[in-house]
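One protein chain is absent from this view; the other protein chains keep their places.
So that you can tell them apart, the chains are marked A, B and C in the order they are listed, and the count of residues begins at 1 in each.
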Amino acid sequence: MATVRLEISPTPAHVRTARLVAAAVARRSGIDEVLLDEIRLAVGEACSRAVGLHRMHSPQTLVHVELTDGPRFTVVVTDAVPRDLAPTELGLTGAMPDPVALVAASAAGTGSAEDAEIAEDSIAAGVGLALLAGLVDDLDVVSAPHGVGTAVRMSWPLTPPAAPVRGAVRPFL
Amino acid sequence: MATVRLEISPTPAHVRTARLVAAAVARRSGIDEVLLDEIRLAVGEACSRAVGLHRMHSPQTLVHVELTDGPRFTVVVTDAVPRDLAPTELGLTGAMPDPVALVAASAAGTGSAEDAEIAEDSIAAGVGLALLAGLVDDLDVVSAPHGVGTAVRMSWPLTPPAAPVRGAVRPFL
Amino acid sequence: MELSLSTRAEGDRTIVEVGGEIDVYTAPTLREQLIDLVSQGHQHIVVDMERVEFLDSTGLGVLVGGLKRVRAQDGSLRLVCTQERILKIFRITGLEKVFPIHATVAEAVSAEG
Partner (left out) sequence: MELSLSTRAEGDRTIVEVGGEIDVYTAPTLREQLIDLVSQGHQHIVVDMERVEFLDSTGLGVLVGGLKRVRAQDGSLRLVCTQERILKIFRITGLEKVFPIHATVAEAVSAEG
């Protein structure tokens, strides 16, 4: 059961770092190739959400990503933003946000460029949750185990037994 | 100054994970492309050393890798193996190991397959240190800041000013 | 893979060919491109997504923003996409109901409105 933990400063570039790591570790864990796109996308969405929250409320702290490759391939993305600032349910338990309604609703506003950008961002946030909920069969949102924040836990089956440990051990260092 | 922290369980596959992350973060930090090979190799060597030590003495604990991209691109690889079990100087302060001597010396032994493998591994360890010392201009080996273990610190110059922050912030999550 | 963008005109339509990854990192570049086009009076836009390799929610948000901008000018924004993995993203999010999605640029260009 190999584990990788990743902590990223909250920048869009490091959402990519997290996607890259998730895809690499998933591939190495022997996961079905058809799941890779889904994992990349879901991990990206969970990280985009956490990075967005950190940038608003906690830009100096790192977003945590933990990847474990047994018995299922599991990714936990944890933010450090107090739960009263972040929507804790992520809209995942209730009805799915209706994108058509979202698009229509966000048509309100003064029509300024800033309004438009804010509308896009709130659509992106809603759509991100829809993607997470729609893509990931095994998805959990819980309080961060230590301290403030929210943990988004996702897992996927590892069909073949975990790849045998390969590589060299060095008895003399 | 963006930071990525990575913790890997001590397996050869995750030495690759660390190389992959180091190359991705380095590239994104705007480092001179010609340094990427060197960074990949040096980070791999530092991690191979730490992973080898952990597998012998501390297989349940994770190897830490920290990447910071300002003012220099800096990578610190920290093991958690008591310094009396690990060669703390890494042979980096004294004379370089002489590979020809290493090869000749390792010719001793009963000639069994196991002997041969051990000889290869000790050559690899010596050569790994030679690579680190030879590749990295700014290299430091110190006690791990918190607790047992050794930290190998490497850094490279970032020629252009750090890339401007790009990407989207989400005001509404 | 970075985002690549190239723009050309076909009649009164403006084709934006997008390649690479439209994600939280690159979507702002696409947003700027769409804003520029609309502000220059291009109100019928076709976004050719056949060479897109990755699309996330931020990218979708920018496409929705583009749609709203052209609609405010009585324009249109049509997508060209046959890649199943990208179409799936529109399906899951329900945005297939929001965007006209075509199989070819020719089809999108000859579509009404």
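Just so it is clear, a residue touches a chain if its C-beta (ideal position, glycine included) is under 8 Å from a C-beta of that chain, and two chains touch if they have at least 3 such contacts.
Model, not experiment: these values are computed from the prediction.
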Missing chain -> touching shown chains A, B
Which one touches the absent chain: B:A2, B:V15 or B:L158?
B:V15
Touching the hidden chain, out of B:V4, B:A26, B:I39 or B:A119, is B:A119
Interface with the unshown chain - residue positions in chain B:
12-13, 15-16, 37, 40-41, 44-45, 48, 51, 96, 98-100, 103, 106-107, 111, 113, 116-117, 119-121, 123-125, 127-128, 130-131, 134-135
Extract the touching residues of chain A with respect to the undisplayed chain.
166-168, 170
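Heads up, the rule we're going with is that only the chains that are shown with their structure count from here on.
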So, what's the distance in Å between the C-alpha centres of chain C and chain B?
43
Distance between chain centroids, defined by C-alpha means - chain A, chain C (Å):
25
Note the residues in chain A that touch 2 or more other chains, in rising order.
12-13, 15-16, 48, 121, 124-125
Each of the following residues of chain C touches two or more other chains, namely 24-25, 58, 61
